[in-house]
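Omission of a single protein chain aside, the complex is shown with its protein chains in their original locations.
So, subunit A:
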Amino acid sequence: MTDHAVLAQGVRKRYGGGTTALDGLDLAVAPGTVHGLLGPNGAGKTTCVRILATLLTLDGGRAEVAGFDVLREPARVRRRIGLVGQHAAVDEVLSGRQNLEMFGRLHHLPTRAARRRADELLERFGLRDAGRRPAGEYSGGMRRRLDLAAGMIMAPAVLFLDEPTTGLDPRGRSEVWETVRALAEDGTTVLLTTQYLEEADRLAGRISVVDRGRVIAEGTPDELKSGLGADRVDVVLRDPAALPAAADLLSGATGARVETDPDTRRLSAPVTDRVAALIEVVRALDGAGIDAEDIALRRPTLDEVFLHLTADRAEEAA
């Protein structure tokens, strides 16, 4: 037994075709937290979740979920997890209620308890009125919520969410986010994979950045952002023609490489001494008579962290 809800040490997985999906992945998730696995397509996120949910066997290393080894005691693990995959895993012919009742029975709840649980979950996930309709007629967001409800039959200790908002419209996405937050407040440990940085930033207390089957960085969203180095100064110009001149000024003022985005007329550069740099930039622009629409200091986005981290790896590999 460990005091981690999820623990993976040096997990390796190679598929039949010879592709290495996981190459020594380490992961530790504290109980009651939301942990994000962030990475591009093919990074190994889904493989990781499938191994932890006992759907795939690992080839090397070890993994524990809720204190039980996934290879040695898969049945005990299955009693303590919920899984919501990339595609809604519900029976589309049956109604929402019939689905939840069936999954309740398969969790070995007695008939009446399964029925009561189905009603409770429909109510909780805002599906009461749709309970009698076939799941195939639900909207994307509703189906995903039904999926979440099915994963919560036993209020599991650990809930795996594999890209829970992929393919949803913004409304469906915010519905799912709201649901995940509520579950986390109830104390469910959530392991969430996503390729949306915004999603990880909003939901996860800690994030593991996964690339090519390994964790290449880990920390709170803030830690990851500070790890990139400094805050950044953003300047938005009125006249796109002034971009090159402004970039030179900005580079001189900050002593760093300046990123230019002509579409948004935005310049961005990292700064070390926040306020001094800001004053320097304002003075330089003013002196050159360049008109700015907006000047702001900000933390780096996770996008920047992510691109930075994966770019490093790409250089290493080259």
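The rule we apply is simple: a contact is a pair of C-beta atoms (placed from the backbone, for glycine too) under 8 Å apart; a residue touches a chain by one contact, two chains touch by 3 or more; residues count from 1.
In this section, contacts and distances are computed from a predicted model.
Hidden chain, UniProt protein name from the list "Transport permease protein", "Copper chaperone NosL", "NADH-quinone oxidoreductase subunit H" or "Inner membrane protein YgaZ": "Transport permease protein". Touching the chain that is not shown, out of A:4, A:62, A:116 or A:202: A:116 (per the contact rule at the top). Only one of the listed residues, A:4, A:62 or A:79, touches the absent chain: A:79.
Although one chain is hidden here, its contacts on subunit A can still be listed: residues 15-16, 50, 53-57, 75-76, 78-81, 83, 85-91, 93-94, 98, 102-109, 113, 116-117, 120-121, 123-126, 134, 150, 152-156, 178-179, 182-183, 186, 188.
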